[in-house]
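All protein chains but one are shown in place.
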């Protein structure tokens, strides 16, 4: 529960609300159509304007332009960017308890590891020799922090995150459960009798304000490092191979795979389940649709896509058959061209 | 080891077996062609009928129609649905020891968590404040149950499952190792300097008799809940985004990704590695082939597919080249049409 006064202060809003309006208690955040009394909502897309005029929310974040659509009894909070304002106040309604800066007695922390102030370490976490955990860091239950690894200020590793030896996580990062940072890259030399493993001596180095989703894996470099620059957001179940570089502010959606040594530029968007071959160079600002099959680099910002969207199964079967006959169709076309030319 | 008598009782079979037949000791379950004495098998598909007549199994589950194909010395157990009968008796041959309803002394259970009767909690599991674990639940080693989360009667979380705070698992569910239920959804507001994370205040709510495979992740909702209805079966390494809904009895095969707010209907089958864009609505009874790229919703039950199956690499290269020339082929065709029209 939080007052509108607190929320507007957080948003640095200079709105002319009456004392009674400011005192309104907001219990939760809700979507426009399901919001009721004591709830705040937001309008971030023109297409929901109609819903706004019927909302039962006590207050709504809107642009100046849309404010007049607010119904009677609903307080319009005018902001430049309602979606960002919503993001900012969402944290008042987070349901998780604040995590105390306490080292759980069951955590096993090597005597040569270094912990900053106000660090929280959950039950059964293991922190090895030479690891450096900065101020305000939260290490969840069952996490493993390898030797000489480091975590920057105010970063949080949720439950059972693996941060392998010598790897680096910057400040204000969030890494979710099951993520494995710094596992060995997939490097083997072929021999006559089998595969000879190559020691992976690089690290995984992660910048500041990076978010890494559940069960994502980011392998350590073979010789040089695998690098995730600052402000990158990475969803769940993504596989990033050794020596990959991901440029700042890039967004990587779930289940993407990026093969070794590929460099993704800054400000890119990588749609879910896309796959990148190794050793590619992707230009800043490249946007890939979901399930893209990326076999060549890009040299300029732009929208890229591949694949044929799903359709009715019978139509699909016919389409595949026709595609397989394209070679023949081309020959038929050529024959026709020649024949009609002769005429 | 179990007698045929016990098995037929389990199946509620009213077959006229002699006392000596009923006393037959069955040691294990096997496929028709590898079964030997003391083993039971089943015929669930017409195409294996020939194998049936040569089986060395001591007993076989068959339909009435196929019973006569059983060879000499092999007892035919006539059932309506041999595959289901096989499923039912398979549990007699499970190799895992029965798990005792014991709380391992190393489990860390908050004093304000509530545990029902006959609960088993494995070593190093962590159960936080306000969590509610119902009767007969099994929590495996290294599991993490967040505050206020709940697990319904007779559900089992295998080893190292994460169930985040406030999330709900129904009754008789099975969740396999490495699954992460209720991690934060991928929600960020863009700002000039980077991505502002949105608190994910919804939950993940899972119905009854739901099965969730190893290393699958089901994110919590942004505002409302992510919902998996009862009787849904979900394979390994599946990614279900925030606010997705999956209708009852739907089957989701491995490595599928479902982006935020998409609603999958009831009784659907989602082939492995398929990907769904966000905010789609998929009709009840939709069946998607593996690797489907689903960019639009469906309005009726049916079979849907996408993609071109793998082929010989040289053929594939030609095909891709031809597809890239389709625009030109169409122009050539048009030119021909005009030219021949003039004739």
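Going in written order, the chains are labelled A and B, and every chain counts its residues from 1.
Methods note: a contact is a pair of C-beta atoms (placed from the backbone, for glycine too) under 8 Å apart; a residue touches a chain by one contact, two chains touch by 3 or more.
This structure is a prediction, so every number in the text was calculated from the model and none was measured.
In the complete complex, the hidden chain is touched by one of B:152, B:170, B:187 or B:213, namely B:213. Screening B:51, B:132 or B:233 against the full complex identifies B:233 as the residue touching the chain left out.
Hidden from this view is one chain, which touches chain A at 108, 124, 126, 129, 142, 144, 146-148, 160, 162, 164-166, 178, 180, 183-184, 186-191, 193-199, 201, 203, 215, 217, 219, 223-224, 237, 239, 241, 255, 257, 259, 273-275, 277, 287-289, 292-296, 302-309, 311, 318-319, 322-323, 325-326, 329, 332-333, 336, 339-340, 343.
Residue-level contact of chain B with the missing chain is found at 28-31, 34, 81, 83-84, 86-88, 90-91, 93-97, 106, 122-124, 140-142, 158-160, 174, 176-178, 209, 211, 213-215, 230-231, 233, 235-237, 249, 251, 253-255, 272-273, 290-291, 307-314, 316-317, 320, 323-324, 326-327, 329-330, 333, 336-337, 340, 343.
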